[in-house]
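Omission of a single protein chain aside, the complex is shown with its protein chains in their original locations.
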Amino acid sequence: MFPRPIQQSGKGVQWLYTFALPVALVIWLFPLLGVALTSLRPASDLAQGNYFGMPSGIAWENYVYIFTETPIGQYMVNSLWVTIPTVIGAVTLSLMTGFALAVYGFRGNILVFFMFVAGNFVPFQILMVPVRDMTLQLGMYDTWYGLALFHIAFQTGFCTLFMRNFIKALPFELIEAARVEGVAEWRIFWFIVLPLMRPAIAALSVLVFTFIWNDFFWATVLTQGVDSQPITAGLSSLNGQWIAQWHLVSAGSILAALPPVAMFFLMQKHFIAGLTLGAVK
Amino acid sequence: MSQAADAGAVVPARRTSKRWNQRTLAPWLFLAPGLFMFTVYVLWPIVQSITLSFYDWNGLYNADGDFTGTFVGARNYAELMTDPAFETSLWNNLKWLVLYMAALPIGLFIAIFLNQTVRGIRLYKSLFFFPFVISQVVVGLIFAWFYAPNFGLFYLLTETITGKGTAILANPDLVTYGIIAAGLWPQIAYVVILYLTGLNNVAPDQIEAARLDGAKGWRMLWYVVLPQLRPATFIAVIVTVIGALRSFDLVSIMTSGGPFGSSRVLSYYMYEMALGEFGFRMGYGAAIAVVLFAIMMIFISGFIWKMWRDETER
Partner (left out) sequence: MVHKKAGALAVMAALLMSTSAMAQDKRVVTWNADYDPIPLAAAEALIADFEAANPEIDVQLTNFDHEAYKNAIRNFLTADPPDLANWYAANRMRPFVEAGLFADISDVWANNGLMESLASSVPSSTIDGKQYAIPYTYYQWGIYYNRDAYAAAGVEVPGPEGVNWETFLANCEKFKAASIDCVTTGSSALWPVAGIFDYVSLRTNGYQFHSDLAAGKISWTSPEARAVFENLGKLQPFVTENHAAIDWQDAAAIFVQGKAANYVMGNFAVGVFKEGGMTNDNLGFMVFPEITPGIARAEEAPTDTIHLTSGAKNPDDAKAFLAYMASPEAQTKWNAAVGQLPTNKNATVDPADPFLTAGFQALSTATGGIAQFWDRDADAEYAKAGMEGFQRFLVQPEALEEILAQLEATRTRLFPQ
């Protein structure tokens, strides 16, 4: 193990380490802690210039305010409307593409695979004008499904890479055996491969959920109003109205960050498995 | 599954040719939906953007719905060559690329720091990953608050130390570094995740062997551990490069490219030109996007080349 386990060091070093951990963590999360505290600070404190001193009280009303007086609830619902269909769509599509690319050695296999991988890395800007124009022409501009359809298509690139490598690592003998017995290809997919894909599906779902929930660029390009804007774009426009009201900006930020953070904590193992795909071989 | 096997068992072997057909057709059927979506939303738009970069178009269709752009040849690209805002954006992109690489050593350092088995370490690790999970919009707002003139923590800190507060986001020479620092926060967290997983998989016997040979500290890290972390480093470089070139969110949230355009990067400048309030020059925007795409292609090609090598070695 590297570095040498701390238990093998002297008492002093061990003591220092247990002390250094929380200190390092507080420094690391300092900006976040500041915002979390500000979100609970009464507006009067900020008006009086009390930004970092003892708050005069805990102001849950900041949260009540943004829920009752601003459309932040609507924005969060909109985010779900975009995020959940995208997760389902991208995972479904990539299960099939990943299966096709992992199991069949057809001509052009590697080419199609690399195309998905490369497409996953292209800058969004090269897609922006045509995608926006097409969404407009199809009458899907400023709708959750217009945004979700794009996300499904784009995420398919990354998800295919993931699924294909995952299926490649499965014991191929299973598929061979089924083929010898004459099992139809779609049955192999459905009854043999799919049940083994659960960890991959879980990992990808968490990952795609986080990516899409946090997306700001496409939300800006493809939606514009309260009725369909996800939380990231919504928070940005609320920020324009909340100038100098940092207690509200902070409360909104914390709310926007909560769902992916909760997702991360609940599904941590899958999340990290998804992210670190390829980091170890 | 047993059902499937039963079904297969009754079918005699003379269906071989049909099965062969099925096996040629099956991959394409499985690929069709994904490939279709990907072509419509990713591949075709790239072609369209490249075409559009040779047009001058304000994004409007006339009342009959006809395209109103005019073909201008390479004029958009010629204009880019003399556009000071484009030059600023390019330089800033370079700063992003170079400074973002700092995420690797810092991330490795934190990962090594955290790679222990003491009580509660799991929770500590998760909390260190935190910034990565948060939206860049939120990160941008957090740092904008941190840098805010007159009352931001950073401003107060510099005021205490130097006697005069520094408003990073108002300073044309510092603003880009301020935004990069904000971007590094989640990026480092990402790298920490990668390296922690990597460190978990370092072969213990090699470490022990090296230890017996008297290697420790830096020498151990450099000669024994780092080579084993190579896959993690490779992924970390890739995601860091992509992160640096996709730096739209933070610039948009924190400064909108200001003051007077000093913090522009290509991705933001493209958006500004195409969809910004004073923009709607779709062709010019497309030309900027093509340049960004070309830069990214260098890295994409490298990645594909490595994957190609790995695939063919197997």
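Each chain gets a letter, A and B, in the order it is written, and its residues are counted from 1.
Going forward, a contact is a pair of C-beta atoms (placed from the backbone, for glycine too) under 8 Å apart; a residue touches a chain by one contact, two chains touch by 3 or more.
Only a predicted model underlies this, so the values are computations on that prediction, with no experimental measurement involved.
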Given B:24, B:51 or B:68, the correct residue touching the omitted chain is B:68
Full-complex touch with the removed chain, picking from B:107, B:231, B:261 or B:283, is B:261
The one of A:92, A:109, A:165 or A:237 in touch with the missing chain is A:237
Even though one chain is not shown, chain A touches it at residues 136, 139, 141, 224-227, 237, 240, 243-244
Chain B residues touching the chain left out here are 58-63, 65, 68, 79, 82, 84, 147-150, 167, 169-170, 172, 255-256, 258-261, 275, 277-281
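Simple rule for what comes next: only the chains that are shown with their structure count from here on.
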Separation of the C-alpha centres, chain A versus chain B, in whole Å, is 14
Residue set of chain B touching chain A in the complex reads 1, 3-5, 7-9, 11, 13, 15, 19, 22-24, 26-28, 30-31, 33-35, 37-38, 40-46, 48-49, 52, 59, 112-113, 115-118, 121, 124, 126-131, 133-138, 141-143, 145-146, 148, 151, 153, 156, 185, 190, 193-194, 197-202, 204, 207, 211, 216, 220-221, 224-225, 231-232, 235-236, 242, 245-246, 248-249, 252-253, 266-267, 270-271, 274-275, 282, 285-286, 288-290, 292-293, 296, 299-300, 303-304, 307-308, 311
Touching chain B in the complex, chain A uses residues 1-7, 17-18, 21, 24-25, 28-29, 31-32, 34-35, 38, 49, 51-52, 93-94, 96-97, 99-101, 103-104, 106, 109-110, 112, 114-119, 121-132, 134, 149-150, 152-154, 156-157, 160, 178-179, 181-189, 191-192, 195, 210, 213-214, 216-217, 220-221, 231-232, 235-236, 239, 246, 249-250, 253, 256-257, 260-261, 263-265, 268, 272, 275-276, 278-281
